[in-house]
Every structure is written in C-alpha cells, then in structure tokens.
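A single protein chain has been omitted from the complex, and every remaining protein chain is retained in its original position.
Letters A and B name the chains as they come in the text, with residue numbers starting at 1 for each one.
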Amino acid sequence: MDFDLMITSLPKLLNAAVITLKLLSASLIIGLFIGFLFAVLRLSKNPFINKFAYGYSYLFRGTPLLVQIFIIYYGLGQIEWLRSTFLWVILKEPYWCAIIAFALNTGAYTSEILRSAFQTIKPGIIEAGKSLGISNKIILYKIQIPVAIRQSLPAYGNEIILMMKGTSLASTVTLMDITGVAKHIVSTTYKPLEVFFLAGGIYLFMTFIIHNLIKYLEKKYSFQ
Amino acid sequence: MDLLSFGKTGWGDELLYATLMTIAVSITSMLIGFLFCLIFTPLKLSNNKFLKFIGNSYTTVIRGVPELLVIYLFFFGGSGALMYVASIFGYFEYIEINAFITGSVAIGIISGAYSTEVFRGAIQSIDKGQFEAAKVLGVSKFAQFYKIIFPQMLRLAIPNLSNVWQITLKDTSLISVTGLVEIMRQSYIAAGSTRDPLFFYCFAAVLYLMLTFLSMKLINRLEVKYSRGF
Partner (left out) sequence: MNIFKKTILTILASLFLIGNVYADKIKIGTEGAYPPWNSKDASGALIGFEVELANELCAIMNHECTIVEQDWDGMIPALLMRKFDVIMAGMSITAERQKTITFSQGYADEVAALAVMKGSSLEGMSTPAGISLSKPNSDAKKALKTIKAALTGKTVCTQTGTIHQNFLESGDVGKVNVRTYKTQDEVNLDLVAGRCDVALAAAVAFTDYAEKSGKPVVLVGPTFSGGAFGNGVGVGMRQGGENTIGKRDAQLLKDFNKAINKARKQGIISKLAIKHFGFDASM
C-alpha cells in the first residue's frame, strides 16, 4: 500500500470533489423543477399530456445514463446546423452537456417519486380539508404538497445518492471530477488500488453525509 | 437504414450479437448477485454484531460508491489480486480472466448488494407468526425455510427484484470501458467507424428500451404467478 501516493493524491481528489458537488447540485436543482413539472403533467386528466409525460419518464428511466450523456455530448455535437445556433455556446461545453443529461435523467425519476407520493396521499386528509371549507387551491398548497414532500423524502434521498454516483460518468466526457482525476493519477502512477480506494472513500463519505441529512429532515418534518 | 443491415458492411449482425451479450452479462450478473445474497443476507439478519457489521459494510459500501469506480477497481486490480492469491498456492503464471467473467463479476457484486437489501427487507416483512408456526410444525430447519418462509419471501421480493434487474441491465453499459463488446461498446465502435454517433447511440437507446420493455412484460407474468393467494 503506497500511503505516500494516497497522501499526495488526496488534495487533488478533494479539489475534484468540488466539481462533483457542483455537477450534483446543478443537476438536482434543475432536475427538481423538471420533476415537479412532469409530475403535474402526469397527474393531468388529458390523455395526450399524460402519455407524453409517461413517455419522457419511460425514456429516461429505461435507458442507461451513459447512453444519454453520449447522445447529448457526441450525438448533438455532430449535427452541423446545431453548431451554428446560439445553443452551441452551451452544448460546446462538456460541463453543461453533462448537467443537461443528469438533470433530464433525475427529472424523470423525481417525477415518478413525486407523482406516486401525490397519488398515495390518504384521501382522508384531503376530505378533512374540504370539510373545513378550505378552498381547493389552498388544499393543494398547504396540505397536498407538504405531505407529498414529506412522503417522498426517503425515496428522494435515495435518488440524490444515485445521482451523486451518476456524476462519475462525467469523466467519460473529459470532465475532471473525482473519477476523472483518479483515472488520471492512475494512468501516470500505475497504482490503481490505492487511488481508487481513496476516491471510493470520498464518495462514501459524501453518501454518509447525504444519508444522515435526509434522516434528519425526515425526523424534523414528520407529522406523526 | 442499411447501416443496420446484416453482413459485411452493415452493423446489424454486430449489434445483434452485442444485444445478446448484454442479456447474457445481465443474467450472469444477477445470478452472481444472488450468490452474494446467500452469504450476506444471513449476515445482515444475524444477531451477532460483528457479522451484521460485515453484511452492512458490503451493502453500504457497494451502494455508496459509483459503479464505474467498482468496475475500474475490479478491472485494474482484479487480475493482480487474483494472481497474488494464486501465487500463494505456488502458481506464478499469468492468469487471464476473460472480459465476460470480469464484467459479470463486477456487475454481480453491485447487483448483489441491491438484491441483499431486497431479500433482507422481504424476510423482515414476513409476519413473525409465520416463523413460529413453521417451528411448531416440527419439520427440519431447512424445510421450514424452503417450504414456508421462502415462497412468502419471494412474493414480497419480486417487485423490488425487478427494479434490481433494470438497474443491472443498465449497469452493463458501464463494462464498455473494459472493452467487453456489449451494446454500448459496439455502438461506440460503429459510431467511430462511420462517424455517425447520433444514429448509433440513439439506436443503442432503442435497444435498451426494447430490453426494458420485454423485461417488464416477463416480470409482470412472474408477479401474477407468485401472487396467487395462499
């Protein structure tokens, strides 16, 4: 075990962890918006809107994240007329391509989580609200949404961790996240075990923090 | 469309072979994962603090670290570790592990961590009364488990195992980094050769969607079969 190498690699990996966190937060925030949007679309009575939202969710949950990133980064980069539009300013950068892919992906999973949380709210709660004479709109905002959020916390916490692991795929499109930097160090020192263990340890530490954060939020917002 | 034709110039036959490889690796990985469950689920359910810790470490670590990292570790370190073990027995030659086995075991370890959690949750959801009733019947411990607990556990586990299957199926795309020719790798080769990444990666997505769709249909059938009341 080359501990010296581990000590010298640690600062490089920690720097890369900043990139990983940036990717993660940007993807989650955008993904949350997309998730809410599509959850609402899925609950709509209109069959076209419903099917469209289902199609989006099925597409992004049924294909690997790697394929999604490659299509957005390499596939879109191939389209000549796209390269002449203003969109190219964004799509040129692997950083944004990765975030777009991640956000679309987590958006699909989040929409499923929120949709099922909405659909499993005990009808009794809504009826209680109605019997108190509260308007439908306020029921939505003050009862349904908070309850749905609370109910989705465990599943969404899981999704955050899955997304964090997903960011490692950014290394396949030249981004220097933790995995990318780890690979680079290994390619010059030929000591995979030490470096990958260290990288894995950093990810594990982040998982630990996220997991405990979600547990804390669950406790804080429990209604029972 | 003739990019997809079979024969020398079309990529159709290569992609078909790659799809079969993806299916083969997924199935093998699931099965290898189940082997891991045989060891780790009992560990997690045990009363012994130390054994429980080992079981929990396995699931926590593997589920908390990116799959790509597990695959890299296994791929770069696997041969070396194996040769080290073999050298203890006095075998010094190069051991070549073929890519299929390496990939399947790597994904199998990951799949096993998720499956272990599923089985653990399933067993813990079975009413305690069932265990007591099984004991009272006076049959052997093995029969207790196999005839009474196991069927109930399966019924509870199948929906979640279908999730694990979907995850495993999609994770196989990551072994493309080790060079094994499955859907992702073949699309990468075809895209590079024809300089048409958009077409081939989109087609790869279609292939995966087909596989997910078919899996869902088959698993629904399984669920119906196992939900027959008892």
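Methods note: contacts are C-beta pairs under 8 Å (C-beta built on N, C-alpha and C of every residue); 3 or more make two chains touch, one makes a residue touch a chain.
Small disclaimer: the values here were computed from a predicted structure and weren't measured.
Asker: If the hidden chain were put back, which of A:50, A:78 or A:116 would touch it?
Answerer: A:78
Asker: Touching the hidden chain in the complete assembly: which of A:85, A:120 or A:187 does that?
Answerer: Missing-chain contact among the listed residues: A:187.
Asker: For the chain left out of this view, which of B:49, B:141 or B:195 touches it?
Answerer: In the full complex, the listed residue that touches the missing chain is B:195.
Asker: Please pick, from B:76, B:114 or B:201, the residue that touches the omitted chain in the full complex.
Answerer: Of the listed residues, the one touching the omitted chain is B:76.
Asker: So that we can see where the missing chain sits, which residues of subunit A does it touch?
Answerer: Interface with the chain not displayed, on the subunit A side: 74, 77-78, 83, 88, 92, 94, 172, 174, 183-184, 187-188, 190, 192.
Asker: In the complete complex, the non-displayed chain touches which residues of subunit B?
Answerer: Touching the missing chain: residues 8-9, 75-76, 79-80, 82-83, 86, 89, 91-98, 101, 179, 192-193, 195, 197.
In the analysis below, only the chains that are shown with their structure count from here on.
Asker: Give, as an integer number of Å, the spacing between the C-alpha centres of subunit B and subunit A.
Answerer: 23
Asker: Under the definition above, what is the set of subunit A residues touching subunit B in their complex?
Answerer: 58-59, 61-68, 70-71, 74-79, 161, 164-169, 171-172, 179, 182-183, 186, 192-193, 196-197, 199-200, 203-204, 207-208
Asker: Hey, which residues of subunit B end up touching subunit A in the complex?
Answerer: So the residues of subunit B in touch with subunit A come to 60-61, 63-70, 72-73, 76-77, 80, 166, 170-171, 173-174, 176-177, 184, 188, 191, 195-198, 201-202, 204-205, 208-209, 212-213.
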